[in-house]
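Only one protein chain is missing; all other protein chains are in place.
Right after this comes chain A.
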Amino acid sequence: MAVQHADTIVVGGGLVGAAISYGLAKIGQGVIVLDEGDVAFRASRGNFGLVWVQSKGDGMSEYARWTRRSADLWPEFAGELAGETGVSPHYYKAGGVHTCLSEEELQARTNLIERMRQVHGPERYEARVLDRRELAEMLPGLGEAVIGGSWSPHDGHASPLHLLRALHAGLLQGRGRYHADARVTAIARDGSGYRVTTAAGVFAAERVVLAAGLANRALAPMVGLSAPVSPLKGQILVTERAATVLPMPTAFVRQTEEGTFLMGDSYEDSGFDTASRPNVMAEIARRAARTFPFLRKLQVVRAWAALRVMSGDGFPIYEQSRTHPGAFVVNCHSGVTLAGAHALALAPMIARGRLDEEFAAFSAGRFDVQAHRDVA
């Protein structure tokens, strides 16, 4: 089989890889997307669909600013994507609420919001803590159990599935090509670029971007990088459709464009297990029903679990290889939130072959064990 060439090869066709590929195709780059296919864990398929700023980057200001930059780009990104492909990602910058059910939760939230205000700057951040009465005016049917929460005007939500479909349609409209069932087995230098061997043939490009989620762990060392990421399971329940009642998403319950209610937020370290478990499902349903008691009237029609791609500190990894110029690794667990930035800000950096200086903070070098020695 003849070797296929492009400017850039992106390994991974989920939300991260597809957003970068779409961004590259949009600026005229030839892109080959190598996707593992339906056997992939594909966190994109299990995503809750928040575009979320208010709590992101506690402990890493670069991540807080990058997240905000993506949220700022989202309206333009969503509009262009829908216009070009005819597939709307159902994005709404409606603001978003994190609800609290106990004094302890509200106190922790208040402290977090104050820390984030310092990170972003009070003028720019705009999120604030709201009491029960203020929240009840914003959220019809809010349960008595909700004692307060936090709200940000920069938050919103989108459909992960529509977004993924739109990104794939968009990259194919440009100079993007997509190959399914193309699990990568080897990456080798080829002149000034790279030759990538897969189950679906051999491909070559000047640059290679690893956006393969959990599979990056094995792929990154092939280009002198590391991607110490692990699975963190999350479970979601979804109800039947109902007439629109919620004007904005909350961190645990959101109503989709179609009318279903997604209920979520669980964190389990259980390896690569993607089964739904009744004990966790019950806890998710209990919290959702306390937050919005009207949910008790609706039937849950599906449940699923997916694996977040988590680094040791929960922050993303963006890094260019020092030993392999033109090779990049990208890992995050916010494929929806960061899609705007990945398509419109990160892709141009990759096209020119160099990440901005501020991306040094996202290097996986931060996980290296530091040698501590007592000085005599």
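Some points to look at:
Here is the rule we use: a residue touches a chain if its C-beta (ideal position, glycine included) is under 8 Å from a C-beta of that chain, and two chains touch if they have at least 3 such contacts; residues count from 1.
In the analysis below, contacts and distances are computed from a predicted model.
Per UniProt, the protein behind the absent chain is "Putative sarcosine oxidase alpha subunit"; the candidates were "AttH domain-containing protein", "DNA repair exonuclease", "Putative sarcosine oxidase alpha subunit" or "Xanthine dehydrogenase family protein molybdopterin-binding subunit". Contact with the chain not shown here comes from a single listed residue; of A:A251, A:L295 or A:V336, that residue is A:L295.
When the full complex is taken into account, the listed residue touching the unshown chain is A:P140, out of A:G79, A:P140 or A:G312.
Among A:A2, A:V39 or A:A243, only A:A243 touches the chain left out of the display.
Across the entire complex, the residue among A:G259, A:G312 or A:G365 in touch with the chain not shown is A:G259. Residues 140-141, 240-246, 259, 292, 294-295, 297-299 of chain A touch the missing chain (whole complex, contact as defined above).
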